[in-house]
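A protein chain is absent from this complex, but the other protein chains hold their places.
Here is chain A:
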């Protein structure tokens, strides 16, 4: 029931976590989103010069599930095995604000008007932050696809962008969910099994070790950063303090009142600054880490697929040897071995390219985000400083 149209924020938000080569031939953004109960409807807007689309510009409504469907179809496409598949956007999580909303509804009678207003304010701010973040990750997913030379030509992707009706993709049923879970289990077990396969390419050996280590570290860092940003409740406290100060001032009529009011004002202003500081930290730092946790997982998946292909190739080699020994089905085994080798080589080749570009992309993204975050931190801190200086002056003067 909340609708936002990011105008000023659009620029800032668009490429928060990834640096995309801005190719004007296919530009996708999500200018608007609508939240209905637990469903979020995104308006996906596309502008293109590609001839494969019927119109140069169009908008379609899409839900989170549609994004997941798109991701899944891409993952399942054998052709794309050699690519790092952009991680699917996480499910919109409005649990935090919703819980607060609940509390607000419950406590409405027991709260004073000011407290209620404050709570509402807080809630709205939080809600908006979550909302923005959700839109952003979905947008980024599409932008990653559109900027990829292969994915942008994907049929399903084009359907996703163009089909002006509801995609009404089937939600995964329980069996499929379990299937997915099972697949993951098998994959993990398989990963362990094929880890014994001797790596032939030093690049991949290195890359594998790096990604394994890095994924552990970045997961940890993400968790810690989330914890840190979550505990950044200073703004809320300022808000409450400001409210309490105002209440105290309301019942006072001595010289004290002035100080209290001034003080409440300071806290109110500090709250806003602190609020932005926290949400920018969340957006620039935590979100970056979170995204790369997922992206690294995607890169690891690529490695897994390649390692699987390598294992397949070695198995086919063994099979060929066996066949030769027995002198039976040699042609078929040879064919199989050749195919496996081909697949493996293809995966290795594209994988190498993908991983190299991934590394470059990651470094650029980190740089961009860290600079932005630092600049924002400085900006906010400077705001606080001038705010505090002004208030101290005023307090001292009267």
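Worth pointing out:
The rule is short, and it goes like this: a residue touches a chain if its C-beta (ideal position, glycine included) is under 8 Å from a C-beta of that chain, and two chains touch if they have at least 3 such contacts; residues count from 1.
Methods note: contacts and distances are computed from a predicted model.
Its UniProt record calls the unshown chain "Sorting nexin-1", which is the correct pick from "EIN3-binding F-box protein 1", "Sorting nexin-1", "Serine/threonine-protein phosphatase 2A 55 kDa regulatory subunit B" or "PRELI domain containing 3B".
When the omitted chain is restored, the residue from A:121, A:156, A:297 or A:391 that touches it is A:391. Set against the missing chain, the residues A:36, A:76, A:213 or A:349 yield one that touches it, A:213. Looking at chain A, the residues touching the absent chain are 210, 213-214, 217-218, 220-221, 223-225, 227-228, 231-234, 236-238, 240-241, 244-245, 247-248, 251-256, 259-260, 263, 266, 270, 359, 363, 366-367, 370-371, 374-375, 377-378, 381-382, 384-385, 388-389, 391-392, 395-396.
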